[in-house]
Structure formats: C-alpha cells, structure tokens
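Removed from the display is one protein chain of the complex; every other protein chain stays in position.
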Amino acid sequence: MPTARLETFSDGVFAIAATLLILNVEVSHHGSLGHDLVHIWPAYAAYAVSFLVIGVIWVNHHTVLHLVDRADRAFLFVNVVFLLAVAFLPFPTRVVADNLRGGDARAATVFYGLNSIAMSIGFLAVWLYASRGGRLLAADADPRLVSGITRSFLPGVPLYTVATLSCLISPWLGAALYTALALFYVASSTVFARSE
Amino acid sequence: MPTARLETFSDGVFAIAATLLILNVEVSHHGSLGHDLVHIWPAYAAYAVSFLVIGVIWVNHHTVLHLVDRADRAFLFVNVVFLLAVAFLPFPTRVVADNLRGGDARAATVFYGLNSIAMSIGFLAVWLYASRGGRLLAADADPRLVSGITRSFLPGVPLYTVATLSCLISPWLGAALYTALALFYVASSTVFARSE
Amino acid sequence: MPTARLETFSDGVFAIAATLLILNVEVSHHGSLGHDLVHIWPAYAAYAVSFLVIGVIWVNHHTVLHLVDRADRAFLFVNVVFLLAVAFLPFPTRVVADNLRGGDARAATVFYGLNSIAMSIGFLAVWLYASRGGRLLAADADPRLVSGITRSFLPGVPLYTVATLSCLISPWLGAALYTALALFYVASSTVFARSE
Partner (left out) sequence: MPTARLETFSDGVFAIAATLLILNVEVSHHGSLGHDLVHIWPAYAAYAVSFLVIGVIWVNHHTVLHLVDRADRAFLFVNVVFLLAVAFLPFPTRVVADNLRGGDARAATVFYGLNSIAMSIGFLAVWLYASRGGRLLAADADPRLVSGITRSFLPGVPLYTVATLSCLISPWLGAALYTALALFYVASSTVFARSE
C-alpha cells in the first residue's frame, strides 16, 4: 500500500489545523481599537507558537515518510490517532489565549501541555511503529540515520512533561518553555539538516 | 477518466470535516476552568469518536479506490452525495456533545445515528456502483478480495440501525454502541490487513 | 506552466467551501430538540443544494482541466476570480437558510441567485479563456467535444437569471428552481457521460 494518500490526508489536517488557529483570535471592545489590538497579544503569541508547533510536526512527518516506503492499515490508524491529537490543538490554544491573563492561567497552560504530551506520544508511536525492525522502511534506509531520528524524537515526551509540570509553579514559565521548545525544534532541525 | 482528482477532493473533504470537529468543542464558565475543562468530556468523546469514524471511512475509501482504476461521471456524483453525508457529521457531533448530559440525549443520539446510517448507505453505494459487474475495477482485481470487501461493508447499515434504535431505549447505550462500532472498525480493518 | 497546482488549489477551495457549509447549520431552542431538529429543514436543504452545486462545479472543472494541458498567468487569475465567487457561496446559503421561513425570503433567494449568476459567469470565463482558438487546449482535443462543452455551459447564466427573477414572484418557486437546476446538472452530466 503506497503512502501517497496518507501524505495528502496528513498534510490536509496539518494545513487546516494551522489555518483554523486564526479563528481563535478575536478582539472585544474595551478601549480604543488600537489599544484592544495590542491588548490581545497573548492570542497572537498562542497563534504563533501553535502554528510553529504544527510546522515542526509537518517537517518531521515529512522526514519520517521520506524513509517509509509502504503503509499497512495499522500504520494508517496509528496516524489517524496522532492526527486526532494534532487537530485538537486549536482548542487548548484558545483556552490559553483566553486565560493567560485574567483567567485561570495555571489550568489553561497545563491543559495545553497535556495536549502537547499527547501529540509527542502520538508522533513517537508513528515513528516507532514504522521503524521497529525496519517494518515499513525502505530497504536501503541508513541505520545510523534511523537511530539518529529515534534519538532526536525520544526527548519530546519528557521535555513537554517538564514544561507542563512547570506550569504548576508558574504558568508564565510554562508558556515560556512551550515557546522555547517550539523555537528549539525549529532551530535544531534546521541545524540537523545542515550536518546531514 | 482517472481517479486522481476524486482522491484529492475526497481526502480534502475528509481532512476538513475531521479538523472542523474541534470547532464544536467549547468551554463555558460554570466553576473553575479546571472543573469546566473536565466537565465537557462528552464533547471530547464526541470529537474522538467522530474523528475515528472519518479515519475509518478514509482508510476504507483508500481501499476501494485502490481497486478502482477509472471513474465515470455517475461515480463522481455518487461520491459527491456520499461526501455530503460525511461533511454533515460535525453538526450531529455538536448536537450530541451539547445534549448528551442535561439536554434531550435521546433525540440527539438518534439524530447522530441517522447521519451514520446515511454515511453507511452512501459508502455502500460508492462500492456497489464501482464493483457491480466489475464496472470500474482494475481488470486484474482479485474476485475473492472484491467479494470479501462487499461482505465486510454490508453489515454497516444494519449495525448502525441497531445502534440508532437502541438510543430509544437508552441514549447512553446508543452512544456506547457508536463508540464500540468505531473501535471495532479500527480493530477489524487492522486485523483484516494482517491476514491479507 | 503545468496545471497540477491549479488543480490542487481549486480542489482545495471546492472541498473547503463545501465542507464549511455545515457551519451554517445551527439549532436554536424553540421546542423539544426533536422538534427543533426537524424545524430547521431549510438549513439542511440549503446545505444539500449548495453542496451539490459545488459538486457539479467540481466535476465540470475536472472535465475542463482534462482538456487543458497548460496554463498561463491570466488563466490562473481568471480561475482565482471564479474561485472567489465559489468560496462566497457559504454566505448566501446561510442567508437563505436563516430567512426562507419567517425572514425576508425574497431578498435572501435573490441574493443567492446573484451569487449563482456570478459563479456561472466565472465558470464560463474560465472555459472560454481556455478554449477560444484552442488557446490552452491539448493539440489533440476533439473539436466536437469542445463545442459540445461550450453548448452545455452557455445556458447556465440565462437559467440562473430566470431562477433569480422568479424569486421576485415567489421565493419558494425560486428555491425550487435552484434545487431543480442542481439536480438537473447532476442528471444531465451523468447522462452526457453515458453517451460519450
């Protein structure tokens, strides 16, 4: 079974989930429009971080499927469950944007973190299902590249767990860690690409 | 007429309908945010079940179009009518999420079931139109595979009819059956794939 | 310039516009939920007719691009303007659903008709730009097929003009004509396909 339609469907979900994020950005009348547009900066920040996160996921999914040369049905469903977690992202993004200032920032950022952990587990499951014993990989996949990818994906779950727990100490620290993780992934996969 | 654009269009509708489901998940202020986020679990459950249902439909549509090697216009329109029912799914999903607890759960779950029956009939029509007399199938399609697919798709309509009727006895029983059916389809097509 | 990305982009807009239509379907509390779900049938009808219209447009766009084997930039922009009218469809669909009963049905159905006329003009412009003097057609395009397509597309604008004007007499007559036109196009292109 070829992977073409899996890529089309996944890219569709990534593109839609990223683009729907803007529907969470709304301005309500408090002062002048200029003031209100500045006042909602947490909504812009949440939009940008979540958009980058989906961008990172898309690039990494790209890398994984570049090495996978066939799909079985179980792999399609592991992907569907992973996409279920990704397509959920607009909701916690909205919750954070609405509550980071003047709401219950702790509950909001923890909720965002739980979704991020679920996405990390889902992505790891996609990769491990495909790569264990070379199940779905191209016969000529470089074993060092494969184990390098495994090493680069494994820290995602513990890193997001730490960021989520840090929200209990300070929601702003947690939000800063989410932002830092997104930027770190952008930077590291770019640098990683250079050294390939 | 090749089937490439039919796949692009169908995958687009599947991906969008699945991703739009998250717009139905909303939190309203009752108690603390943490409490409210837990309180709306029927919305998460409805999101997850409907997302999985679309995932199952996508995988099965994949299987069908893998065997179909040409399309005629009537086939395109049978598909359009089927997609009309699939793209409708976010609405009954919202109705169930809003009414499963504290609303009219019976009417909501029956409504969800009627849409599921319509999707099942639509999918069966797509398959039977393509496969009757081998109309649109590849010349080398394995007849045992073809009749095996027919056998696996036929129970969908009666199963969803039973689940819908069971909502009249108990909406929670019906909701449990919808969940079980989605999980059953995920499990059975995965197992089916193993035995291929 | 090849037409592949034009097809991807157009199919994306068609799939999204069709799938967004469901966001217009909402239930508000008047009586029991069962009653309310039946009461909003004009929203279902508007959804179904607009979905079919987009389906017809998608199939016909398919047919046109099957004959076109290259694009120039002017053609891309003629398409963009056409897509602008198609992507507008969810708005008049909502206006009709909200006003067909108990609102200003005349203004609503005329508005829907004006958008339909705009789509018909746009589609005709796409086809005539591509086909005049065989500008963008494949060298081996059958001239009889080309002129047959021109003949089948020309009546769209006058037919939708008549349907729109009939809304001034009776909005229900107009709505019935919109429905009949959608079904007629589905039926005729299916029959047309048989005789190919």
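Remarks
Labels A, B and C are assigned to the chains in the order they are written; within every chain, residues are numbered from 1.
The definition used in the following text is that a residue touches a chain if its C-beta (ideal position, glycine included) is under 8 Å from a C-beta of that chain, and two chains touch if they have at least 3 such contacts.
All figures in this text were calculated on a predicted structure; none of them were measured in a lab.
Every shown chain touched by the omitted chain in the complete complex is listed here: A, C.
When the omitted chain is restored, the residue from A:22, A:138 or A:169 that touches it is A:22. Screening C:64, C:87 or C:141 for touch with the missing chain picks out C:87. If you put the missing chain back, the residues of chain A touching it would be 7-8, 11-12, 14-16, 18-23, 25, 27, 32-34, 37, 47-48, 51-52, 55, 58-59, 62, 66, 186, 189-190, 192-194. Against the chain not shown here, chain C presents residues 1, 5, 8-9, 12-13, 16-17, 20, 23, 72-74, 76-77, 80-81, 83-84, 87-88, 90-91, 95, 99, 103-104, 107-108, 111.
Basically, only the chains that are shown with their structure count from here on.
If the chains shown are joined wherever they touch, the resulting network is a simple chain of contacts running from one end to the other without closing. Of all residue numbers that take part in the contact between chain A and chain B, under half occur on both sides, making this a different-residue interface. Here the C-alpha atoms of chain B line up with those of chain C after a rotation of 90°, rounded in steps of 5. Centroids built from CA atoms put chain C at 37 Å from chain A.
If each chain is reduced to the centroid of its CA atoms, chain A and chain B end up 26 Å from each other. Residue positions of chain C with contacts to 2 or more other chains are absent.
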